[in-house]
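What you see is the complex with one protein chain gone and the rest in place.
Chain naming follows the written order as A and B, and within any one chain the residues start at number 1.
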Amino acid sequence: MENNIIKKSKLTTFKQNFNRFKESKIGMVGLVIVIFFGFLAILQPFLFFTGMWDYSTYHPVLGYDAVPYTATVVECPKEYPTENYNTRADCPSLNEISIITLRPFMPEVEIGDKVERFRQPAPPSRSHILGTDSLGRDVFSQIMEGSQVAFFLGLLSATLSVFISTILGSIAAYFGGIVDAYLMRQSDLLLMLPSLPLLFIISAFTELKVWHLALVIGILGGLGGSVITIKSQALQVKVKPFVDLARITGGSRMNILFSHILPNVAPLAILFMVFGVTGAIASESVLSFLGLINLDMSWGLMIALSQADGYISAGFEFWWLVVPAGLSVTLLAGGFYLIGRGLDDIFNPRLRKR
Amino acid sequence: MSNILEVKDLNMQYKTSEGFVKAIQDVSFDIPEKASFGLVGESGCGKTSVAMSLLQLQSDNAEITSGSIVFDGTDIVQLSEQDLRKVRWFGISIVFQGAMNAWNPVIKIGEQIREAIREHYPENSKDQNTEIILDLFNLVGLDQTVIERYPHELSGGMKQRAVIALALSCQPKLIIADEPTTALDVVIQDQILKEIRKIQNKLGLSLLYISHDIAVIAEMTDLMAVMYAGRIVEIGKTTDLFSNPKHTYTKMLLESTPSITGDRKTLKSLEGEPPSLIDFQEACSFSSRCPSPTKECKDGSISMKLIELEDGHKVDQCCYRCLNE
Partner (left out) sequence: MARYVINRFIQMVIVFLLFLVLSYLLFDAIPGNAFQSLLLNPDLPDYAYDRVVELYGLNDPLLTRVQNYVVNFFKGDFGYSYLQFPKTPLDLIAERLPRTLMLFSVVNIVAFYTGFFVGKILAWKRGSKAETWITITSVFSYTIFYPWFALLMLWYFGLKLNWLPIGKFLYPEKWYDAPFDSDVVFVEMIKYTIYFSLLFFLINIFTRNIESLKTRKNIRLYGFFSLLALSYFYWNSSGLYIMKPYAGDIAYHMILPILTVTIVAFAGTALLTRTTMMEVLKEDYILTARAKGISQKRIRDRHAARTALLPVVTSFIFTIVTIIDGAVITENIFSWPGMGQLILDSVLREDIPVAMATFSFIGIVALIAHFVADVSYAFLDPRIRIRNQG
């Protein structure tokens, strides 16, 4: 049965929906954020490719750059305050270095000498927009790399998860009976498992690289609670008269499944996907932070390193090590979530303004 | 007898993504005390919008651009939300279309009625309120056990009666009944209608009865108005309109109702659909469906103001001219 009564072209529907989406301020903010990070993700290979950046300096994992500066050797007094310093923390100050630190390496050095030092981690400068980390790697490059990881991981696992749960949910709704009962219990089982400890265990026996992690998060997510929600949505469609109509007119089961139930479930599925990205990004960051996965570079890893080196306790003195990575995770995960909210406002006609 | 409600030149539009929908255009009517007034028209003609505007309950994207609604001497349109709350239910109450859903499913019926009474009679004690509710239930024919029940435990007819009881609970001067019997079967419908009439007479209330069913209007009302595409096209005493309809639309409405008595006739129906209310039309909005439109109807050179034919019987000029040519 073809629907040819009023055939609006797909493009106009899309345009209409996009206009509605634009109305939702929340969704637009999210979209802007996501586009921004997407841009960052693409920017990095572009910079390398066009030679504006060279690998040795700017590579997020292997690069090295250190800013040289001259430091005066001082001896820090035992009591404070003195005329030069207010508290113990002020000595040695930015361009000074304590003689005690140097002694083991340069025994002949005297107070007042000037020595060449390399600053790492270096604060933001012209050549390094966000400075370098404790290993001399450019932080901005790391952020961009992390962005690539986040997008890749997030989108892959979310898509996988939604794919699985949509199909399973639709099958459960359509066939009912034992199939349904089994799938529901399976979801229950998975809902029951606390995801973080589970991921710990899995990371304990396999080496998790980005691909693997995406697969794992995707499959786990797909088999879990979203199946239940999609099933109930699909059920609502199933009881609608037009499904019976389609069956009477001889549509095969698969046909019904695809042309009727799936399109109705699609908005919900898209919503889940967007929220899924949020979850995936958050999970990965947490796992990296706890040191459980083996990625070359990600935002979670950046924070983990900063904490291990103790830079977080120094507060905002080394802000470029602390703020950008955490902020990126927050913003990108939040950006996808906001898009989801914006989409929700469109798709769910019940939520439209009265 | 003074008018309990005077609506003058009311205009209301809805803001949508496709433009402004002019739901009510230059609507004016008066409802005297103790009278019952019917508003008839097809779906989408604006009757419910009128009802909503009387309680200032129109949706957020609706805006009253001009006109006044004077209830018992006060212009409701100008009132603040605080003052409006005092008018609602206490002055004007409403029996909604689809009264099934008027009840909050997790609160007992009795409590929901009490809530309304408490709002307007805060000094009443619990027992006084129970008395009031029992009286109301008596009036509408409900058993006192209903007080402690949840909405889903009642049948459709019972819920409807309860809604009527709710509408009466604060002794309003005007009740709006917006298609209160649409979802019920004819037997119940008949009962409910009789009950409403009985109550109205007993308590001396004014009634604004809204329906698309012209037969019900005939039974229930003293005065009536016919609405089409946001305007009133004919207004007057019910008996006058039925015996001597002047507007083509009114005539067609009457002719489309089957009659049990008399010869079998082919039912006449109206071709086409009501016009979109988005673009403001100077022309007669009915002209696209009028069986005998003239040039002036369509090009807008006739004003749509109503003219009075006989005592209280008004009709819009377009059709009057048709008839007299």
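The rule is simple: a residue touches a chain if its C-beta (ideal position, glycine included) is under 8 Å from a C-beta of that chain, and two chains touch if they have at least 3 such contacts.
From a predicted model like this one, the values you see are computed outputs, not experimental measurements.
Touching the chain that is not shown, out of B:30, B:115 or B:190: B:115 (per the contact rule at the top). Of the listed positions B:34, B:85 or B:251, the one in contact with the omitted chain in the full complex is B:85. Interface note for the absent chain: among A:130, A:144 or A:303, the touching residue is A:303.
Of the residues in chain B, those that touch the hidden partner chain are 55, 57, 60, 81, 84-90, 93-94, 96, 98, 101-107, 114-116, 118-120, 122, 125-126, 129, 150, 152-153, 166.
Across the interface with the omitted chain, chain A contributes residues 25-26, 29, 185, 188-189, 191-198, 200-201, 204-205, 225, 278, 282, 285-286, 289-290, 299-300, 303, 307, 312-313, 315, 322, 325-326, 329-331, 333-334, 337-338, 341, 344, 348, 350-351, 353-354.
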